[in-house]
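Structure, as structure tokens:
Shown here: the complex without one of its protein chains, the others still in place.
We just call them A, B and C in the order they show up, numbering each chain from 1.
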Amino acid sequence: MSLLGLMIWAPIAAGFAALLLKDPDVVRRWALAASLFVFVLAVVAALGFDPAGGYQWQYRAPWIPAFNINYHLGVDGLSLPLVVLTAFIGILAILTGWNTATRHIGQFFAAFLMLEGLLIGVFCAMDAALFYIFFEAMLIPMFLIIGVWGSDNRVYAAVKFFLYTFLGSVLMLVAFVYLAIQSGSFQITDWHTFSLSSLEQTWLFLALLLGFAVKVPMWPVHTWLPDAHVEAPAAGSVVLAAVLLKIGGYGLLRFCLPIAPDASLALDGLVIGLSLIAVVYIGFTALAQTDMKKLIAYSSIAHMGFVTLGLFILYRLATETAMLSVSGAIMQMISHGLVSAALFVCVGVLYDRRHSRNIQDYGGVLETMPVFGALFVFFALANAGLPGTSGFVGEVMVILATFQAGWWLAALAAMVVVLGAAYSLWMVRRVVFGPAEHAEVKAFQDLSGREMLILLALAIPVLAVGLWPVPLLDLIEPSVAQLIDQAQTFKAGGAP
Amino acid sequence: MSVAQEMILMLPEIVLVVGACFVLLCPRFLAWPLTMLALAGTVGAIVATAPEDPTMLMTGMFERSSEIDFLRILVCVLTVLILRYARGHPVSPDRLQSNEFYTLAIFGCVGMFLISGAEHLITLYLGLEILALSLYPMIAMVRDDGRAGEVALKYFVLGALASGFLLYGMSLMYAATGTLHIGELASQLGQLEMNRVLLLGMVFMLAGLAFKLGATPFHMWLPDVYDGASLPAVTYLSAAPKIAGLLLLLRLFSDGLMALAVDWTTLMMVLAVLSLLLGNLVAIAQTRIRRMLAYSAIAHTGFVFLALGAGTPHGMSSAVFYTFVYALMAAGSFGMLLLLNSRVASEDIEDFKGLNHSHPWLAIMVLILMFSMAGVPLTAGFYAKLYVLQAVVDAGLWPLAVVAVLLTVVGAYYYLRIVWYMYFEEADRPAEPGEDSAHVFLVSANALILVFIFAVPQPWLEMSRDVARVFVGGQ
Amino acid sequence: MDLQVLALIVVGTVGAGSVVAGLGVRVLSPKAATQLTLTGVGIAFLASVVLAVGYAQNPEPQAFTLYRWGPGDFGMKIGFLIDSLSVVMMVVVTLISLLVHVYSIGYMREDPGYVRFFAYLSLFTLAMLLLVMADNFLLLFIGWEGVGLVSYLLIGFWYTRARAPSAGLKAFLVNRLGDFGFLLGMGALLAVAGSLDYSTVFAQSEALAQQPSPFSGLSALSLICLLLFVGAMGKSAQVPLHVWLPDSMEGPTPISAMIHAATMVTAGIFMVARLSPLFEGSEVALNLILLVGGVTALSMGLLGLVANDIKQVIAYSTLSQLGYMTLALGASAYAASIFHLFTHAFFKALLFLAAGSVILAMHHGQDIRHMGGLARRMPITAATFAVGSLALIGMPGFAGFFSKESIIEALAHSDLLLAKPAHFLALAGVAVTALYSLRLWWYVFQGTPRSTEAEQARERDPTVVLPLVLLAMLTLVAGFGVEAFLYGGLLGDALVVHAAHDTLARMAENWNGLGGAILHGFATPAVWLLGLSLVGGYFLYAKGYADKLAPNVSQLRLILIQKYGFDVFYENWVVRAGRAVANGCARIGDQHMIDGLMVNGTARMARRAAATLRQVQSGVLGHYALAMLLGLIAALGYLFLRG
Partner (left out) sequence: MLSLTHFMLLSGALFAIGVAGVFVNRRHALVLLMSLELILLAVNTNLIAASHYLQDLAGQAFALFVLTIAAAEIAIGLAIVVVVFRSRETIDAEDLSEVRG
């Protein structure tokens, strides 16, 4: 049983066990213990990882010879950080959801543990069918989390979430099947080198792009995210924001770029256009929100726009700057995971006290909750890309690299500096600062030990990555270099 | 092949028929054990007399091959399962004090056995009619408000019309090729060049068989029968006959008319798309669980025809695997419905509301069944869909695959609706499923086997490939 | 001691102070916090003085890297550069910060957020030091944003007030507008020069001047300089981006003194000086700087004439003086600009702190119309305020005279396209400065007290008064550094000036010592203008003619009171238009178009199709048979037609 296999199936088994436990306290501790165990495994995997070593911790066993699918797990520089992030967020999600569930507490924690296992599975799968199986299987726990423990309009949000992602992924399945038939195997590494005509690549690229664009989410297919976030319980929002969105980004860099380089080159303008729309248009939309979670959801879409921008700008840059932009995209994924998760925890803290997500219902929270106020301002600033926090790292690398591709591209992208600050700090201004008029706000007590632990656990990496991103960059650099030259070895003479 | 040896190879059918007669005559309290004995005996006979390689019996009328035995055993197992599910139901044979239901069920199995081994048009027709004639009365089994009668009449008239089409097609084939033996038919067609009578015959046969599986536009009977007939009858109708229908199609088209493949594949694809479209779309508008499952059956038939429409051996084996998985899913779903219905007649989808709060275990089982129907991973339904997609894409029809896959997304909504009612909604009045622990155990096993097949799919895939190999090229 | 270690000490002690105070904000007692941060900044000041002395002995610039921050060799690193400019700035920043720390002890004594205030103070000093000592654009940007952050936190320090957080947010957002340009400038640099490290970029400045930029007519270097100057305008509150400074007076007075007068706002000036090798290569940029500087100097000074809040008047005076520094930059007299920054830091901090002591005495009243006759009641504050004002208006012999006169002269010598109009604006500015200074002095300290608070106004504890005296002495002394700064090449190594633009060199010829400069001063139009406007001011304000004249210049006054309509413009156009676009995107774009039409639309369509198809299932046997037959006929038709 390989380390990665253990990291996938241990939480899932723990989830099933949680179903059987009756006493709520035992269930909670059990879930926490399971997620801590997985995190320890993730750290072991990270420590034993040699950045230049390509795919490591590999475990391969034939599973379905009839379809030539094999159970092949492995992590490289691009997927390892995301796996560690998932394990880390797993613990925090369980802590955030400590007393969210009033009924079926066993099912609540079981759903989260299984979700965590499946998410790690998505990042570790080196076999496309296995990737797809985990990619769709994680819809089930997330669907139940949003649906059962969400707030009033949860059903619409849960169904919309499921069907939206299902539509995207189903087209992706046809693309995978086509590739498997042509190349004779489901191995992702084989597909990277498998030669395809440019027409084939265009169709495959569009199918894969739609599948992952729904997940990122990219502009026209993003409307499920605000609903899903608004209705999901705080813990659900944390996992949704921190990890589920990264699968879209990860999918783009693992499938679209290496498998269909010519099509990626031909259609990079489309993706760049969509990402810039996401940054600017969604940035404005975020300004107009009155619901805190919706505002953060829209800001997530805008920040994820940077990931897709960073990835697909590489064809218009010199290789050195392309390294900068793609590393920036990955750093943005990791930092956005931490920052938006923290923001959702903060909103969850406020929601626990006043059961409202509406900005008007708050004001002057700093008076009664100074520690929370400080942390909330810190994370809002990180969301606005303040240097010294991880939010700044990814954005600045992508913006600086984008300039080489076109000054007006960089100008649009750089608008996030203004818009990001505007909507984040405007929310903070109305929620945290100012006099506390509402009586309820006066009655708030400050952070409990648990909440404090979660927020600090998120604050430390945000600061650490912000102040010294080099260790993380060195971890992903070799894989980024490999990705860039894979994306530029054109298969059907698609040279620019 | 001496008569004695042929008798031994025909032992399963003999045991079945004898068993049926005994059940018919025996006193009521003996009906259930005797049926079980008969079916168990048949399974034993099948295993005991399995030949190494396929052998022709009855001067080429019947072929006994070990590959298809697995499906025959499956038919028996499904019949046992379904009859056991039906025991607790208020309209079940026990309560009605009639063992006709059991005899009809066994005769249905006889018909299916004949179909599975038919190598001659007469045996094929004979098996089909035995099955049909045992289904008509089962559906018309007396129910309070006469709905069953009305539905039975509709099913009877249309069924007769369909078998009329089939017969007429067979007669034209006979007139054109001069033979009724499927093997010879295939070789004759190899030499004959295309002529109108052949095409006419093929189309009529296809129409007749499309009716049996319920493919659009021949599906009209299916929703009414699923809705009108008694639940035990519908459960029987929904699972095993689908396998027989597929074997019929394979025997006739893949084994017999392979030479005309170009024509019937396009027709099957049209049937497939229509069925998928209609099945998935109209199911959304349903409020009664049975009609929803009826349209879902039509949608799944669409997928089977899609697989057959590929016209390749790969397509055939994916159709077999799909039908095998679908039979299990259908049996499980109706079994669950029977369980939920045993005390309170819950026909509406709303009755699933709040099931997670009252019975979490059953809710998980229904969840597995529904996600398997929708084709979501971690359940066998996903492999069935994947296998068919592979076959279709392999045959170069990937636009068709995209259409089919998009329609499944539309379809996923109404499966999701069941899960959402169970988990997200509060029940206005709590559902009280039956307390019969054996029934609960069987339904759970039925659902969990779908997950098991997902985990270890290889043996089942090899089984379906072997079954398909029997029908390739009319040997 | 090795200079690098000293630099690290300066940054380290201030950093440690701010981090410990920040984390321990709820734990530390005010006394402990004061000691901690004060010692931190004190050591930093001493270290920077020692560093300055050490550097003076062997003045060759050293750049060293603490650690690499970004990928590849783009020069993204936390690296420090020790040269004359950074040393001077380090001394100024740490000195001002130390004085403000001491002053704040008294000023903020009874404020509940005392410890938090001191944490922010040292955090600000840290950010300013990073900005000043950076050896690459990235660390400059990090310091830049850090300073913007702390000003946001400090302006909104009294967060329970309604207006303070809004002012803080406004400051942050306007700064961010500037940073937008700054970031694009950095992007352009990276794209064209390939690195963000000062030395590599400066080496390529000639090459960049030749390279075309996406805009026709502009060289790559000009584009970069323009973009970077936009950042400077945001930070140093030059005209279009100045709206946040007057509102930043919402923050506590020590903050107005330190951040919004002495250090933060000068960051923009420092940046242009630091990047002189780049700016020298682009005449376009220099002309623009002249224009912006001139307009700011005059327009903001005029606003000082109508402002009635003591801190607002001083704020506008700061804006006007910043305009002067920008003018100096435009005239390539970088040394003069830094020198004016140096002197301005002292006398403006002095004016603010004196105003603070007045406000304290007036129990936080800030309206000069309620003051009057405070000279007798608060002699020390009055005296120090006088010294500051005299320095501000450029009275010969005082610090302001040396720095401001040299700027005006540099403008005279510069032969850039816009040099002449800029020179005229500068002269007009001198007159306006004299007027509003006199007005302020007269309303606050002369005449009869116009309110009860003014009656019993008393100077209070020494910690408030001591820094005033200290600053006054420094103001008097500061002026004498003119020779070292301008002509002695104190900043020689850091500032690169092309021969064609070297106005200071031309001025150096007829420089004959301090005395000579003062005498020469009297011959210059500026000093004449100064005298005239003082006399005019005396009549206007002392004799009360201003109130008589007010009615018939009411139109002009209205424009000034409206602050040229900038606030109205920002409020209507920028904020409301932004919100309208936002609502448009949110309502029409998202809810209606995508969600309404595409997503729910398809769902509704599917449901309607399902309902219609359902009718086909009529239940009548004949229809079913008909359907079967039609299916059959269709199949037959297809096969036979296909033939």
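Just so it is clear, contacts are C-beta pairs under 8 Å (C-beta built on N, C-alpha and C of every residue); 3 or more make two chains touch, one makes a residue touch a chain.
Model, not experiment: these values are computed from the prediction.
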Seminar exercise, completed: Full-assembly contacts of the left-out chain, visible side only, are chains B, C
Seminar exercise, completed: Among the options B:I106, B:L172, B:L293 or B:L308, the absent chain makes contact with B:L172
Problem set entry | Option touching the unshown chain, where B:G164, B:G190 or B:P399 are the choices | B:G164
Seminar exercise, completed: Of B:Y85, B:Y102, B:F156 or B:F352, the residue that touches the missing chain is B:F156
Problem set entry | Full-complex contact with the absent chain, from B:E13, B:D227 or B:D394 | B:D227
For this session: Pick out the residues on chain C that sit against the missing chain.
Result: 614, 617-622, 625-626, 629
Seminar exercise, completed: Those residues of chain B that touch the unshown chain are 121-122, 125-126, 129, 133, 136-137, 140, 142, 145-154, 156-157, 160-161, 164, 167-168, 170-172, 174-175, 178-181, 197, 223-224, 227-228, 286, 291
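By definition in this document, only the chains that are shown with their structure count from here on.
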Problem set entry | Distance between the centres, which are taken as Cα means, of chain B and chain A, whole angstrom | 44
For this session: Provide the C-alpha centroid distance between chain A and chain C, rounded to the nearest whole angstrom.
Result: 37
Exercise. By residue number and range, which residues of chain A touch two or more other chains?
Worked result: none
For this session: Could you list which residues of chain B touch at least two other chains?
Result: 413
Exercise. Chain A touches which residues of chain B in the complex?
Worked result: 356-357, 360, 367, 371, 376-378, 382-383, 386-387, 389-390, 393-394, 398, 401-402, 405-406, 408-409, 412-413, 416-417, 419-420, 423-425, 457-458, 461-462, 465
Exercise. Of all residues in chain C, which touch chain B in the complex?
Worked result: 606-607, 609-611, 613-614, 617, 619, 621, 623-625, 627-628, 630-632, 635-636, 638-640
Problem set entry | Residues of chain A defined as touching chain B within the complex | 19, 63-67, 103-104, 107, 129, 132-134, 136-137, 139-140, 143-144, 147-148, 154-155, 158-159, 162-163, 166-167, 170-171, 173-174, 177-178, 180-181
